[in-house]
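All protein chains of the complex are present and in place, except for one that has been dropped.
Right, chain A next:
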Amino acid sequence: MNKETPALTDTGAGAAADARTEFWAGARAMTPFMIAAFPMGIVAGAAGVAGGVGWLGTLGMGAAVNSGTAMLAGLQLLRDGSPAPVILLTTLVLSLRMTIYAIMLRPHLRDLPQRWRALLAFGLVDATFFIVIERFGKPVGIRERQWYFLGSATAMFANWISSLVVGMALGSAVPDIAGEGLEFPMTALFIAMMAGALTNWKIWVSVLGAGALALVSHPLPYNLYVVVATLGGAVIGVLCEVAEKRHKKKTETSDTPEAV
């Protein structure tokens, strides 16, 4: 694990300034995501009011799930008259990828007290994960990590709630059909990140495999396709690694047959 520099563990003025710098750096890193996610929040806010859950219900549900996808799925089910267990199960399944994110972030946050971890877990969303995990790849101390994460999570949460409020205020002025148009920026941002992640052939295969799995399993109930495709893509990646290792071993042994 990364050792933090002793100077940063001081609780003096320098450390406070450092925490503030990291907090704002984390918040600033979210700018593209806040812009791209805002339209989706507007759609969700408008859908909440139109769906008859009211102002408080919309805000409450938004804060409760802290996710545009889960919120829109929940509202859709509510409007279709789906029973509560179906709505809860859908929320649970859509949040399962957060479990995988949390598992990946865990080693970087091990040194934090439990209440800090609980707080950061609350703010964990897709965008925060992708930015924070990249930052954690560089050698930074736990103090920087915790404040960077908190800044990123706070920015996304504030942005999410603001976009919901704007959506509720606009209400019926946000036409139903605009839904798909306003959700596209978030999709485009995800595609941009996916394009950036394609750094070797194994990731290519894993991404294409996950995409195909998502399309095939799309009809599954409770939005299970997200989990199926994510796990499937990870397994495909591991299989590629195994294949690569085996291939390397084979070429090595055929190069030096007498060494055996």
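Following the convention adopted for this analysis, a residue touches a chain if its C-beta (ideal position, glycine included) is under 8 Å from a C-beta of that chain, and two chains touch if they have at least 3 such contacts; residues count from 1.
The rule is simple: contacts and distances are computed from a predicted model.
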Should one name the undisplayed chain from "Transporter", "Aspartyl/glutamyl-tRNA(Asn/Gln) amidotransferase subunit C", "Chemotaxis protein CheW" or "AzlD domain-containing protein" using UniProt, the answer is "AzlD domain-containing protein"
The one of A:A16, A:L215 or A:A243 in touch with the missing chain is A:L215
In the whole complex, of A:A44, A:L109, A:I142 or A:V174, the residue touching the missing chain would be A:L109
Checked against the full complex, the residue among A:A17, A:A197 or A:A243 that touches the missing chain is A:A197
It is residues of chain A that touch the chain not shown, namely 31-32, 35-36, 53, 57, 60-61, 63-67, 69-70, 74, 78, 84, 87-89, 91-92, 95-106, 109-110, 114, 117-118, 120-122, 124, 126, 129-130, 133, 180-181, 183-185, 187-198, 202-203, 206-215, 218, 225-226, 228-238, 241
